[in-house]
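Structure first, then comments.
Every protein chain except one is present and positioned as in the full complex.
Presenting subunit A:
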């Protein structure tokens, strides 16, 4: 099949009794890239990952991973993937080293090679000291890291990471990012779900936003930002009494009335033409006004996320009721 698309899914549907977890999802992840899947709780991210990892069968639609059909050739799929699920899936009674060695053995590594690989991964995730302890004595973050290490034993070509850094401290999170980047540099493909938009911004080549089991947006991070919010020009005059004057200048330039935040002494106006920034600099200069902050900015991914999946905005609010 097509070599440059590692993961391809078309029309995936998964229903549970009263919920539709996936309502027809299409995905395409080019080889050697990272797809970030964002979505609020219950959007269907884990369901999609489990289907693509052959742990769950879709009710409709089909998917291939490195050319292997998830339904017809699950073993073929399993031989190219590594999975770090949302919840750790390691044996609590065994030590970290034993868990990793077991997986190595199941992947047909000879005993010595399985042990060496286990030691190497423990080292990579800074778990060497804890490698001889039972998992049940691990902290949540250590468990996460071991689970991640477990998914790398077989040097997978395709890696699924379902919220891999939830519960990790910033240092460990960086470590995971480093590992993912390293793997992708070596040619691996990753599908990453996350609640941390910064993580998607940092790691993902493309971002897909899920909501209620559907893809509601898809594109590069900057494309999504532009699509949703457009750019804004922000000015914070050094002297608070200049606010009125700056507001007038900004309105004149952008042709829109700026949003004014008196507490922060901040003015914000939407712009369509990025060259307005230099015009603004000139005008402030002429007026002899200095600014602490003057910036053209894209909305943050958080804002994009809320705009795309903002339940509060689309759902009618509960009518307020008096308690008496």
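The working rule: contacts are C-beta pairs under 8 Å (C-beta built on N, C-alpha and C of every residue); 3 or more make two chains touch, one makes a residue touch a chain; residues count from 1.
The rule is simple: contacts and distances are computed from a predicted model.
Colleague: UniProt name of the unshown chain, from "Transport permease protein", "Dihydrothymine dehydrogenase", "Sulfite oxidase-like oxidoreductase" or "1,2-phenylacetyl-CoA epoxidase subunit B"?
Modeller: According to UniProt, the chain not displayed is called "Transport permease protein".
Colleague: Which of A:14, A:78 or A:157 touches the chain that is not shown?
Modeller: A:78
Colleague: For the chain left off this view, which of A:19, A:89 or A:178 is in contact with it?
Modeller: Checking each option in A:19, A:89 or A:178, the one touching the absent chain turns out to be A:89.
Colleague: Using the document's contact rule, name the residues of subunit A that touch the chain not shown here.
Modeller: Residues 53-57, 68-69, 72-76, 78-79, 81-83, 85, 87-94, 98, 102-103, 105-108, 134, 150-151, 154 of subunit A touch the chain that is not shown.
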